[in-house]
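Complex shown without one protein chain; remaining protein chains in place.
Which chain is which? They are A and B, in the order written, and residues in each are numbered from 1.
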Amino acid sequence: MGQFTFHEAVTRAEPVNGAPINIDRRSLIKSGIAVSIIALWHTEPLGAKEVKMSENKKHGAVAGTLNADDVWAVSPALAQYTAGPLLDGVWKRPELTPRDRSVVTVAALIARIQLIEMPYHFALALDNGVKPGELSEIITHLAFYAGWANAMSAVAIAKDIFHRRGIGVDQLPPAKDKLLQLNEEAEKQRAAQVSNNFGAVSPGLVQKTTDLLFRDLWLRPALAPRDRSLVTVSALIANGQTAQITYHLGRAMDNGLTQEQASEVLTQIAFYAGWPCAFSALPVVKDVFEKRQK
Amino acid sequence: MGQFTFHEAVTRAEPVNGAPINIDRRSLIKSGIAVSIIALWHTEPLGAKEVKMSENKKHGAVAGTLNADDVWAVSPALAQYTAGPLLDGVWKRPELTPRDRSVVTVAALIARIQLIEMPYHFALALDNGVKPGELSEIITHLAFYAGWANAMSAVAIAKDIFHRRGIGVDQLPPAKDKLLQLNEEAEKQRAAQVSNNFGAVSPGLVQKTTDLLFRDLWLRPALAPRDRSLVTVSALIANGQTAQITYHLGRAMDNGLTQEQASEVLTQIAFYAGWPCAFSALPVVKDVFEKRQK
Partner (left out) sequence: MGQFTFHEAVTRAEPVNGAPINIDRRSLIKSGIAVSIIALWHTEPLGAKEVKMSENKKHGAVAGTLNADDVWAVSPALAQYTAGPLLDGVWKRPELTPRDRSVVTVAALIARIQLIEMPYHFALALDNGVKPGELSEIITHLAFYAGWANAMSAVAIAKDIFHRRGIGVDQLPPAKDKLLQLNEEAEKQRAAQVSNNFGAVSPGLVQKTTDLLFRDLWLRPALAPRDRSLVTVSALIANGQTAQITYHLGRAMDNGLTQEQASEVLTQIAFYAGWPCAFSALPVVKDVFEKRQK
């Protein structure tokens, strides 16, 4: 017969708890309901609030709400690489704290809208010491450094995690916060350089960069400048934005990121954004390291 | 009335097999059923058909079907940046019309499969004067310039918006349309250059480029060449395809896009594709502007 219709598929549904589910697709769509894979993506890693990562593994959760059995059913090798070399290996290397690894990972996931791992890693980030206000601020930061919709996708995931953990607006940084003190000299230099280069090419973009980013967003106190830089650099590497790494890696190191930490960011991010992104960043990172040593 | 709530939406659902479906969103979320994010992606911005953007804000919808309350619950700062600097700021700058901003934004969202903002911005585009046939043609154009699945993801969103607004196939450009007249001289030059460079590297790709793109797609009359170029350039910037910007920005300006408009595209796209994409495009755009002034 070939195809069978959605309606048939549904009316064939087996009774659950004694009653058949009969839902017509059209009315669900009309009503805006929408179940399914997203179901898969949507839920917080079960019990992630209570358990540590090692326990999570014990209980079988490896990624998002796919559990180890799901991954095993498609790729035993991937399940093994996840449990061993990744969760039990890279995540435990001492060159970066678990908190920093969470910051890097969350930034990479948001930068690439990798929804399926967001619930697990947002929850893990909170467990690893990223404060709710910091996660909130990471999302806001990435609206500017990865795109508005990337941030909004993260909002959709974080909203439910915050709700379940009882995290209210009182724990979040206010819309308008008391800003950190600006290094006027450094900012004048930055603004002058960008303005000289591109002021005539896109005056609107140059102006918004100064007003919204460097005299506002970057000065919000709920995320330390060093962490804000870590988020930015992670997003740039994860999105293959090599042309922007030089400036921001330098800024990150000025803000306190050590060379050893920056080096290890590449190890962490290779898994979450793929080896090619990490390798494409290597020559730029090398260049930044070398220039700072002179 | 403007908005109607999710609960209302659901309880309005038509009876199926004799019984109404009454599912409360909160319990679904709590139960992990997932409704949710996808639900979020799926539905048209509530009341977007009837209300203007400013009214939308008044009613609280900021992005996709996340409303201002949802965003506020995760990041009051992001809610503020959205309502103020973005919707009430950038979108009102005179350098680009709201219609052009919608074209740029829709192209950027499709180019990056940023589903969560598609329902809102597809509806807004129609409200801003993009004709259904033009939106249809933008999606088709981006199948070639961003990937087949990008277009298909957009189809899944647009289909329901068209359905709700009663937009039928009679309002859409036909599969085979009467083509615009080709500038044979310019096309011969383009084809010769590409063929000389790459004819031996990938004869198949070179042939399809001529037959499907420049002697077919680009000549379809339902989207003006200038708008088609605007879509192309926006997608290239949004995907960091800097190597392809030079040719297509030149073509866009030949097709009537002014330098002031091109400059402002960068301001608009910085928000939707992120600052790094806009900044990586700046040197290339600068170069195009300078060469055309000679």
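Definition applied: contacts are C-beta pairs under 8 Å (C-beta built on N, C-alpha and C of every residue); 3 or more make two chains touch, one makes a residue touch a chain.
Every value quoted in this text rests on a predicted model; they were computed, and no experiment measured them.
*Asks:* Out of B:N67, B:N128 or B:Q241, point to the residue that touches the absent chain in the complete complex.
*Replies:* Considering all chains, including the one not shown, the answer is B:Q241.
*Asks:* Kindly state which of the options B:Y81, B:Y120 or B:F162 is in contact with the chain not pictured.
*Replies:* Considering the complete complex, B:F162 is the one touching the chain left out.
*Asks:* For the full complex, which residue in B:I139, B:A252 or B:L266 touches the chain that was left out?
*Replies:* If we include the chain that is not displayed, B:I139 is the one touching it.
*Asks:* Quickly run down the residues of subunit B that touch the omitted chain.
*Replies:* Here the touching residues of subunit B are 22-24, 27-28, 30-33, 38-39, 41-42, 113, 115, 136-137, 139-140, 142-159, 162-163, 169, 172-177, 197-198, 201-205, 208-209, 212-213, 220, 235-236, 239-241, 243-244.
*Asks:* Kindly note down the residues of subunit A that lie in touch with the hidden chain.
*Replies:* 1-4, 6, 9-10, 12-14, 16-17, 21, 23, 25, 28-29, 33-41, 43, 46-47, 50-51, 55, 58-61, 63-64, 66, 70-82, 85-86, 90, 93, 95, 108-109, 112-117, 240, 242, 263-264, 266-267, 270-280, 282-283, 285-286, 289
Operating definition for what follows: only the chains that are shown with their structure count from here on.
*Asks:* So how far apart, in whole Å, are subunit A and subunit B when each is placed at the average of its C-alpha atoms?
*Replies:* From the centre of subunit A to the centre of subunit B is 23 Å.
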